[in-house]
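Excluded from the complex is one protein chain; the other protein chains are retained at their positions.
We just call them A, B, C, D and E in the order they show up, numbering each chain from 1.
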Amino acid sequence: MFLPRKILEEKLQKMLAEDIGQGDITTSLIVPKNCTAEAKVIVKESGIVAGIEEAKILLESLGLKVKTLVADGERIKAKQVLMEIVGDARAMLSVERTLLNLLSRMSGIATTTEKLVERIRKAGLKTKVACTRKTAPGLLYFDKKAVFIGGGDTHRLHLDDMVLIKDNHIVVAGSVEDAVKRARERVSFSKRIEVEVTRVNEALIAAKAGVDIIMLDNFSPKQIEKAIKLLKQAGLFGIVLLEASGGITAENIVAFASTGVDVVSLGEITDSPKTLDISMEIMEIKKNA
Amino acid sequence: MFLPRKILEEKLQKMLAEDIGQGDITTSLIVPKNCTAEAKVIVKESGIVAGIEEAKILLESLGLKVKTLVADGERIKAKQVLMEIVGDARAMLSVERTLLNLLSRMSGIATTTEKLVERIRKAGLKTKVACTRKTAPGLLYFDKKAVFIGGGDTHRLHLDDMVLIKDNHIVVAGSVEDAVKRARERVSFSKRIEVEVTRVNEALIAAKAGVDIIMLDNFSPKQIEKAIKLLKQAGLFGIVLLEASGGITAENIVAFASTGVDVVSLGEITDSPKTLDISMEIMEIKKNA
Amino acid sequence: MFLPRKILEEKLQKMLAEDIGQGDITTSLIVPKNCTAEAKVIVKESGIVAGIEEAKILLESLGLKVKTLVADGERIKAKQVLMEIVGDARAMLSVERTLLNLLSRMSGIATTTEKLVERIRKAGLKTKVACTRKTAPGLLYFDKKAVFIGGGDTHRLHLDDMVLIKDNHIVVAGSVEDAVKRARERVSFSKRIEVEVTRVNEALIAAKAGVDIIMLDNFSPKQIEKAIKLLKQAGLFGIVLLEASGGITAENIVAFASTGVDVVSLGEITDSPKTLDISMEIMEIKKNA
Amino acid sequence: MFLPRKILEEKLQKMLAEDIGQGDITTSLIVPKNCTAEAKVIVKESGIVAGIEEAKILLESLGLKVKTLVADGERIKAKQVLMEIVGDARAMLSVERTLLNLLSRMSGIATTTEKLVERIRKAGLKTKVACTRKTAPGLLYFDKKAVFIGGGDTHRLHLDDMVLIKDNHIVVAGSVEDAVKRARERVSFSKRIEVEVTRVNEALIAAKAGVDIIMLDNFSPKQIEKAIKLLKQAGLFGIVLLEASGGITAENIVAFASTGVDVVSLGEITDSPKTLDISMEIMEIKKNA
Amino acid sequence: MFLPRKILEEKLQKMLAEDIGQGDITTSLIVPKNCTAEAKVIVKESGIVAGIEEAKILLESLGLKVKTLVADGERIKAKQVLMEIVGDARAMLSVERTLLNLLSRMSGIATTTEKLVERIRKAGLKTKVACTRKTAPGLLYFDKKAVFIGGGDTHRLHLDDMVLIKDNHIVVAGSVEDAVKRARERVSFSKRIEVEVTRVNEALIAAKAGVDIIMLDNFSPKQIEKAIKLLKQAGLFGIVLLEASGGITAENIVAFASTGVDVVSLGEITDSPKTLDISMEIMEIKKNA
Partner (left out) sequence: MFLPRKILEEKLQKMLAEDIGQGDITTSLIVPKNCTAEAKVIVKESGIVAGIEEAKILLESLGLKVKTLVADGERIKAKQVLMEIVGDARAMLSVERTLLNLLSRMSGIATTTEKLVERIRKAGLKTKVACTRKTAPGLLYFDKKAVFIGGGDTHRLHLDDMVLIKDNHIVVAGSVEDAVKRARERVSFSKRIEVEVTRVNEALIAAKAGVDIIMLDNFSPKQIEKAIKLLKQAGLFGIVLLEASGGITAENIVAFASTGVDVVSLGEITDSPKTLDISMEIMEIKKNA
């Protein structure tokens, strides 16, 4: 998920503009023009850092100089300094909250993702941990990128991505077969097709209909195993990818992954993330000559 | 926080546009043009609902008809139907995730806020529960409005609001007194002035300097009581408002509120909200004549 | 490629705003306020019509009433009336050129696409005809949708779509194998991987590396046949999709398709389209009471 | 048509953002951060180059260094290098298609324009070759500038430009005389007035009504000569400018120009341009220390 | 200057959004949802009204019903009711100031313009009264339209309009002749050329160089007469239009107009307008059933 700097700058400026309103009145009343400040961005708890690249672009776009001391994806410890900033004190104070809100959210998502990925890795499995489209409205790029940095799978980025036939589409089409058939008729060769199924035997129907991926929605690990058994009997296991979704938590993720599915996905990674506590401290300030 | 419909529409369309990308390919492949669908929006867990007004505007702006069955701020139970939607099936399916992401987040924030407010009310206290500026970047209006619906205080909306002199401003100004003095010299008569203090005796200094509100940052309940004692001795208690901030949780919020502060504030309300689980189900579909 | 009406409206209004500048001075000088006009949109040459849906939304968003007489994808003949418009004469005259520019371009692209698709169908083949990312900057949605309406394949919609490893990526990675390996390591399970190859034996290398699609770039039909032979010998034909690209024209498209590739792609469909000649004629005008 | 760099940057970033979507996934998977690449932009066929200035601004806005080897309006030959680019490999690969789409379209339009202009010049005539408002929606500036670079006349830029009374305006006004009269009453002194006529004798009526320019719409060269004869008899030839429009092609343009009209205009220059084939090749790549 | 409603709506919503910020907190605290209010917009002083069309669109875009009692350009008297509004009380109160700011400014500009035009008409002259590009940044359309409604000439709308060669251009070109020559070489046939001269004899030079209009900058009426005399002697008076600019006021405008110039222009009309005092009064309010 590479975005050229100019495009990221614009997204970041919109966040900043929202938070500032018609101007930072506290800063303009208290901080003289032409003061140079030095500050540190410090994390208060351990985790996986994300958003360093975006933070740097945001700060530099305001004319501030940034020395990053960690890179996206690194494990960080409490009290660790993430970056040092030097430059105009007014600009620095005005951007503080937007900067921290972004870093805290992205690092929180990356940290949560990494914990889940780690559990699976420790269990000796290769199952992918994916997020969903349950991102904060407007933050899609940032939420998805944080998942990627945490070692997760970004799943669909938007509705023009992969074809994903969900429950409501099947209601409209009448059946899984009909829905898949309609999709296959005119879909671009560049797209995968996934279908969401809610009963064990539907998995077999979907696989026979020729989809690339089957989402086993709200299946228990036992139900997943049954479905896999059916697929194996039909010689279709390993031909279609399997994604388990619904009811998966940090506690049961290994049980789900152990069934043999290729992907486990959790809405909570991006929709209810616990942010990482990060703060900015001004270390020194001087009036320019 | 009243925003005219057209302005809200534009914010909501941007969220939708982000999620859709160049078009909902699944829907266009599977759902014929000119189909009318009927759907229900159903909550899966109890809480306080928020975002109903925004949801209605979003749906109506796509030409869908909406019958809302609950109003913002109402307590809702699991399986309760929040609204019924009728209209073009393609539009309905394309907006589903954006609609649910918004409703889930706003309802989650309102639910969390209300729980905190309720604890204080049950303890027979009148302390206000406020959020902070730790909102999701880009969602300021929605996060703050959800707090308001949950019975909370929205605090500053942006940096042009109240003057809030924080730690870093004091570093720049040299002292609490100097920071307050500079602010008072040129601040508009329409603004309140709050100052953040980190030590007990600074609260007295700030009150003497003539601020309207003092934020007691990371004070324990004991320290707060000490500060209040000092203010009482100086005859300044009741003249300035007191806000406790930092380290406040659902568990200790009553202890903080019991000290006699006017406001307790928590970043977590908006920065790490647990969303409410809400879904949309298509009940019927028919091809237009 | 379904986009909700509001999002399309905004794209269309930007086109209109560009063409109007600070106002249509001719119309405001000559056409009185509150005149109702009736007009017909007429095509001057035969082809496949596209853009009807967009045209309707554009006109309706200005308060004009539209009766469409053809649907997107229909074959139209010279002098055929595409739609009838009734409403404010000033609005109608101001939107005329933007309306016609859009309809002419989309219909031109659909017509060109359909001719190519038809040649292949008449030869008894099922090869898909795809466009590329050589669209007019800013018109991606409209160009791709016109290709779809003409029966073509829309290929990648943007750079976050399928992974497509091109010549320059291979230069960076060092070899086809290394490029594919890097991509497969962290790519989302929701994406296909395509690689562009320029020599016959690279096709085999790519297939072995596990890509989903191979683009045979600037291969002659003979070279394609050689590549297919190699793939068959390795038991990989039918496992990977094959796309022929480069040097394909209306004249030789059947020769390319006959080789057995799954897709033939042509940049010219969207990058140098011949527009269809369409005009608007005001039939009647009356001053409102 | 001079636009300050910042305004052009914004237009160009919008094109880029559309093509990239949520990020260039291929590049981010394959190309490491902090690699420097060197590339050449090479044209594959001869023509007149246009868009060099815009290309430079687009590339520089992404932090890339550009050395242009040709200037807008120069004649270029197949295999000629247009510019050399050095800088971040990820940025370079992400912008490749947007860059080439712009350069190819603008150069294609300039090349077509120049051929027409050259035919007239070789015939010893001074007739201007103009485009129309049939530009690609959203590309007005770029299409018109390419025409200018090719030696053509940009005609009206938008509807607030010159007054141009067309067929539909005349239907509304009732007659050519009435339409012109209404326009002259309140038009700004800064504007020219042109009227479109479809019959020979209307040219005389229009000239007598005091317009600045007469557009002879779909006149054959013979009809044009008749109209000129009428104007000469009335002593109005040379007082009003004459524009021939409709049915003009590269083949007959000299015949039209030879009649003595001041301007010949063709929609095809901008509405169905043949793009010039241009590509970007990475020559070298190195990982930054 | 006709702009389709949708385009105007967007401009007006931006004004409203700026004034509202994150929401009208006073209105949301005091005015219940679902109240219908009736209000009148009343002018407190006499003048020429402008902005009625824009006001109506702004109000209707918020779902309010509007009955306009006057039309743009009408003479209005103190205490006259301009329009009646019915609809949601919250929307009405939120838009009040934006509505009045727009109406007051446009009516103020129209009133000032009309006074100047009237002086000239009463003196039996036909000289046009033009504004300049000294509009409030961002309000170009509204300022120019108000001038038009007041009977004035809108002059250039932007820099892509007529060619206007000013003092600084002449410095660059070296001389009036050279500047005009360069412009004439490549200017579109659709554009007029005006040149600003500061000395009497330069007017003759400019006329001989073939410009369409000469701006006599900071000429006294006497100097203008001298220039006209020179032009008459050269047989060029009546061939070029003459615009007097600089130092013109309500007091001396007739003296300037009497010299025989075609246009007098004043920056003050749009740059320092005296607004008309207009207010909105709620007449009745009721809670919806």
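FYI, a residue touches a chain if its C-beta (ideal position, glycine included) is under 8 Å from a C-beta of that chain, and two chains touch if they have at least 3 such contacts.
Since the model is a prediction, treat every value here as computed from it, not as a measurement.
Although one chain is not drawn, the whole complex shows that of E:Lys134, E:Lys208 or E:Lys226 it is E:Lys134 that touches it.
Among the residues A:Gln22, A:Ser46 or A:Asn288, only A:Gln22 touches the chain that is left out of the figure.
Listed here are the subunit E residues that touch the chain not shown: 14-15, 18-27, 29-31, 35, 37, 39, 89, 93-94, 96-98, 100-102, 104-105, 108, 133-140, 142, 157-161, 163-169, 171-173, 179, 182-183, 185-188, 191, 271-275, 280-282, 285.
For subunit B, the list of residues touching the undisplayed chain reads 1, 128, 130, 148, 153-157, 160-162, 186, 188-192, 194, 213, 241, 243, 262-263.
Contact between subunit A and the unshown chain involves residues 9, 13, 16-17, 20-25, 27-28, 61-63, 90-91, 94-95.
Rule of thumb we're sticking to: only the chains that are shown with their structure count from here on.
Chain centres here are Cα averages; for subunit B and subunit C they lie 44 Å apart.
Once the centre of each chain is set as its mean CA position, subunit A and subunit C turn out to be 32 Å apart.
Shown for subunit D are the residues that touch two or more other chains, namely 20-25, 27, 94, 157, 160-161, 186, 188, 191.
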